[in-house]
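Every protein chain but one is kept in place in this view of the complex.
To keep things simple, chains are lettered A, B and C as they appear, and every chain counts its residues starting from 1.
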Amino acid sequence: MKPRVAVFSFTGCEGCSLAILECENELLGVLNLVDIVRWREAMSETTEDIDIALVDGSISTHAGVKRIKKIREMSKLVIAIGACAHTGGLNAMKNKYGMGEVKEVVYGPDGAEFDTIPARPVSAVVPVEFALPGCPIDREEFLRAIKELCMGKMPKLPNYPVCVECKRKENVCVFFKGQFCMGPVIRAGCGAICPSFGEGCEGCRGFIDNPNKNAHQEVLAEFGLTAQEVMNHFSMFNSYKESEV
Amino acid sequence: MTLRAIDYQAVLALIQSLMQEAKVVAPHQREGERQWSFEEVTEPANVCLEYTSTVLPPKKYAFPTQERFLRYELGESPKAEPIIEAEPLVLFGVHTCDIYALNCLDIAMTDEHVDPNWVARRKQMRIVGVDCLPDEYCFCASMGTATVHEGYDLFLTPVDGGYVVEVATEAGEEMLTNIPTKEATSAQVAQVKAHLNKKMQQEHKLDCDVSTLPLHFSGVADSELWEQHAERCYSCGTCNLVCPTCICYDVLEQLNLALDGGERVRVWDSCMLEEFATVATGENFREERSQRLRHRFFRKYSYLFTRYGQPYCCGCGRCVRQCLVHIDPVPILNDVIAESQKGATVRGA
Amino acid sequence: MSTKCDVNVNVEHITRVEGHGNIVLNVKEGKIEELRLEIVESPRFYEAMLVGRNWYEAGHIACRICGICSISHTTASVHALESGLGIRPSEQTTLMRKLAYYGEMLQSHLLHCYFLAAPDYVGAPSVFPLVSSHPEVVQRALKLKRLANDMCSVIGGRHIHPLSIKVKAFPKLPDKDAVRAVRDRIEEALPDFQATVELFKSFEVPQFERDMEFVCLHDPDEYAMFEGDVIRSSKCGDTRVSDYKQQTREFVVPHSTAKHSQSEVGPYMVGGLARFNVNYDQLHPAAKEAADILGLKPVCTNSIHNNTAQIVECVHSAYTALEDTDRLLDMDWVEEDPAVEAKACRCIGATEAPRGILFHDYTLDDDGYITEANVITPTAQNLNNIEHDMHALVPQILGREPDEIRLLLEMLVRAYDPCISCSTHLLKVEFV
Partner (left out) sequence: MALNVSTLKAEPNLYTPEMAALTEVVPQTELETLFKFELQSGNPLGHEPGQFVQVSCLGIGEAPISVSSMPCPEPTFDLCVRNVGNVTAALHNMTAGDAVGIRGPFGHGFPIDALKGKDLLFVAGGIGLVPVRSLIQMVLANRDEYAAVTILYGFKTPGEMLFRDEIAQWQEREDVDLRLTVDKPHSDWDGHVGVITTLFPELEIQPDRTKAIVVGPPIMYRFVLQECKLKGIGDDDIILSLERRMRCGVGKCGHCQINNKYVCQDGPVFTYNDIKFMWEAI
């Protein structure tokens, strides 16, 4: 029996579910392994009998909280895909403003009605079995996870930093080119794609389990960033804090 | 040992002629930066023989960063067969430290069990060395790797008007068959010596003779120095990943999409990474950064040194050059030496 | 059947569009009591996030507004910053960016036409059943989409949230051999684009007409897509990009977390059909030929034909990308210094995203930090027009079965290829 897979989107750019459709060369192979049974962005069919729910986006409304709980109930495995679902992602940057303030300032008096709560990762609302990090998810990592799930193996994320993959690719470290990088404290798995294309890592995959944040703050400062810029580097994808929600 | 003289044009001709028969890899300058890497030569003139150090060592040609070594089929009766991929290769423009490192790994890779993939690649490899001028991170003079006596076919030392080339093997002799060379003049030979003398003048050096290094490690396991030096360490593994004498690897499965077969690959690993020594029960035998840093140093300068009779560090300085928090083997080793000498006095007293 | 009927259509979360929207139609005795397109996507506050960030982070934050059009957002962001900071990128840089840009245009249009819209025309609920019923069509769609994707990734590292498309210059030049390989694949795929035209020719597009205003960028030298000198409207004439607010006047409506827009004269349409109608003369000859085959002529006022215009633009993009890339490959590439000096300035830029004109507007302080930001996405501009279309369409089809009404309304909305998640943060933020 092929696993029945559904894709759901919450607050985000839907790039992660789109990234699944961007596995053009492999899509037919994936369809041989799994049955896609529900996916609003791509199909009109629907069902409540789901083995694997792939969820992108962060939870940022009361309605979203209800919906993800329902999805949890109807799915055997819930897998968060992408930074928004995994860490809250970029969306959590709004959390530093009070929600009343954001609505008021942004929508004016008409905005009071809109449903918005601080953005949070899926795991902050319901248990998730696994998260595929990245903004967007990495195609290879996604395919590997699908294959492993179909083999009955729980995928495992690397717990080492991006520098490892960056070195294996023999990139010139972007610090030596006058740029800045979060690679030393961020979880690998992306193939160090940013440094490979001349950009510093922005931290979209979240921190490794034991990052040496102090050392990294010192390094960023040593290479010339101001305190505010250092903070911005740390907060771009990783500003969600449980305490703020 | 025969010494000949060869001019720059002839070096280009040499590369060109080698390219006729094998893949030739050599240092190239990277992205307009003062960084180099070994890459396949497509145009001899692009080869950069005056360079400090490449990001990754030429080891990557004997032991690729990612190497498939087993192919298997699943299904009714699963089968597995080895993948051993090797091709004739010339490493052109290798520094003494990197030659030393390859020699080191020959021992480790063949001790007790012979690694088939390593040996297959090494058998088809010819090496043309070139002498360098060290930068502030190199400490090959201290490590005894500023010169190397084996592990190359030709060795070039820059002198006025070109290079003096040492022909070390028959294969080296053959490489020069159609290349115009001259007898090296005594002035040129003197220049080679001068070059070496200059290379030996390194500021960055150990406070002891390299042969005594393992002795100094005997009493420092519990020293605070490991914690002090590890405080800023990211545990990012960069130091190991760029090191020419590191061979630790991890093994991954790569299934094909139909799930009916796949390949097993090995990738470079690092003992500085947190999970390197974690076992299934969750126990981590080197949980602290300082324990991992200590292990890295013990492995290079004590364990493998004692096991194989030579240090597993070639003094190339890559680890500190690439380490963002400047964790440098030399001051650490000097702390080890100081500590052990202090301990010796205390014990002696 | 009497037209004095009661009809209730309630589509919660329209499928095969990007983001969350509902269609609500309530007809009592032939009278429309309620008809609206509800945008229920959670508000995202992108502009709020941009405030306080450094200018060089703008592109990377802004591209996260939308996964489908992240190259367009990057492009608009780069255009805005370059205009504010007074930077003119080199021809080499522009041509490189354009290859990725056309890649995204193709990627987005192909996704929409083959995966989201086509199932309606063959009566399937999604593209997945077509894998077995129309394998050659699906294979072709995947092949073309892969190509489009690689046009993006060969330049920017990846299509979704590209990496090296930066203000002034590329931090790392693309791999020339890889660009050459992609160029050859574009050439090789030209017959597939023709086949695509033939396929869409066979689909019957529902009848519908409504007089409306079309708005897009215009460039005197080329069919404006990547960039344009002015905003051109079929009803209001030309406006400078920096005066975009004269064209797009925004207001909040209660049933939508995205603001609505209108021009001086009312709602307007942006996107493929608008560009086709306004800039038809500048289309690549091959694209004009495709339009002929498809029977699409300017000025076409059936918004469902936006799909058709997208096919025409696919042909245009493929041929133009091929010619541009040939020019790029003829050049000797040089590494350019990407260093930029920040200063206080207002940065306004625009591009034609697949769904229409896209504006980015930032204000920087002396240190290059963003103090104010405004992003206006094409879908946000279209929402008002879609509702007006719905109001025009419903009376024409009232007599039909509710299911058919629902389908037609969905097809209409889908034809706009709305990108709802991008539209929900059209917020002007002035934080103190």
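As a convention for this text, contacts are C-beta pairs under 8 Å (C-beta built on N, C-alpha and C of every residue); 3 or more make two chains touch, one makes a residue touch a chain.
None of the values given here were measured: they were computed from a predicted structure.
Note that the absent chain touches A, B when the full complex is taken as a whole. Here one chain is not drawn; of B:255, B:293, B:314 or B:327, the residue touching it is B:255.
Within the whole complex, the absent chain has one touching residue among B:107, B:215 or B:338, and that is B:107.
Although one chain is not displayed, chain B still touches it through residues 69-70, 72, 74, 77-82, 84, 103, 106-116, 119-120, 122-123, 149-151, 221-222, 247-251, 253, 255, 259, 261-262, 264, 266, 269, 271, 276-281, 283, 285-286, 291, 295, 298-299, 302-304, 306-307. The chain not displayed touches chain A at residues 151-154, 156.
Here is the rule we use: only the chains that are shown with their structure count from here on.
If you average the CA atoms of chain A and of chain B, the two centres end up 38 Å from each other. Note: centroid distance chain B to chain C, computed from Cα atoms, is 52 Å. Separating the centre of chain A from that of chain C, both taken as means of CA atoms, is a distance of 24 Å. Across the assembly, chain C contributes residues 172 that each touch 2 or more other chains. Among all residues of chain A, those that touch two or more other chains are 177. Of all the residues in chain B, the ones that touch chain A in their complex are 30-31, 33, 35, 37, 55-56, 60, 65-66, 231-238, 241-242, 255, 257-259, 267-268, 270, 273-275, 289, 322, 324-325. Put simply, chain C touches chain A in their complex at residues 13, 15-20, 40-45, 47-49, 52-54, 57, 60-61, 64-68, 70, 111, 115-116, 119, 125-128, 131, 138, 142-143, 145-146, 149, 156-161, 163-164, 166, 170-172, 252, 254, 257, 339, 369, 421-422, 427-431. Only residues 26, 29-30, 32-33, 143-144, 147-148, 150-151, 159-161, 163-164, 167-173, 175-177, 183-185, 208-212, 215-216, 218-219 of chain A touch chain B when the two sit together in their complex.
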